[in-house]
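Before I ask anything, here is the structure I am working with.
Just one protein chain is left out here, and the rest sit where they should.
After this line comes chain A, so read on.
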Amino acid sequence: MNAPDRFELFLLGDGEKKITEQIFTGMSNTSDFIMLKEDHTLGNLIAEHLKAAPHVMMAGYKIAHPNVPEVLLRIQTDGSITPREALVEACKQLVAAYGQLGREFQKEFAFRQIADQGEQANANGLNGHH
C-alpha cells in the first residue's frame, strides 16, 4: 500500500539533479559527488576507474542504504586537477572503452556468423554429393 513506486529506483523526481558536487572540507582537494537514482553499476565502475587515474589520490563510493538509490562518490586529487575534472575525464574514458568493447564484440560476432554460415553451406554441399 505505502510501498514506493518501483520506478523511483531509476527515475529522477521533479527538480532532482542527477549529480551534485559537495566540497568535502575534511581533506584537501576533495569533493563528494552525490548521484541520485544510481547504484553500484556506476558507483563501482567510476570509483574503480578513478583509482588507477593519475593525479587522483583517493576514490571511493558508498551506498548508504540498499533501499535508497543514492551513491556517494568521494574523490581526492593531488591538486593539479579538480575532482570534478578527474570525474569527467574518467567518464569520457569509460564511454570510449565501452565503445571499443562494443565494436570489438560486434566485429567478432559478425565473423562468427559468417563462419557458421560457411560451415552450414559446406555441410549442405557434402550432403548433395552423397
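Here, a contact is a pair of C-beta atoms (placed from the backbone, for glycine too) under 8 Å apart; a residue touches a chain by one contact, two chains touch by 3 or more; residues count from 1.
The working rule: contacts and distances are computed from a predicted model.
Of "DNA-directed RNA polymerase II subunit RPB3", "Cell cycle control protein", "Centromere protein N" or "BING4 C-terminal domain-containing protein", only "DNA-directed RNA polymerase II subunit RPB3" is the UniProt protein name of the chain excluded from the display. Of the options A:Met27, A:Val68 or A:Ala96, the residue whose C-beta touches the omitted chain is A:Ala96.
From the options A:Asn44, A:Ser80 or A:Gln120, the residue with contact to the unseen chain in the full assembly is A:Asn44.
Residue positions on chain A in contact with the hidden chain: 6-7, 9-19, 21, 35, 38-42, 44-45, 48-49, 52-54, 84, 87-88, 91-113, 116, in rising order.
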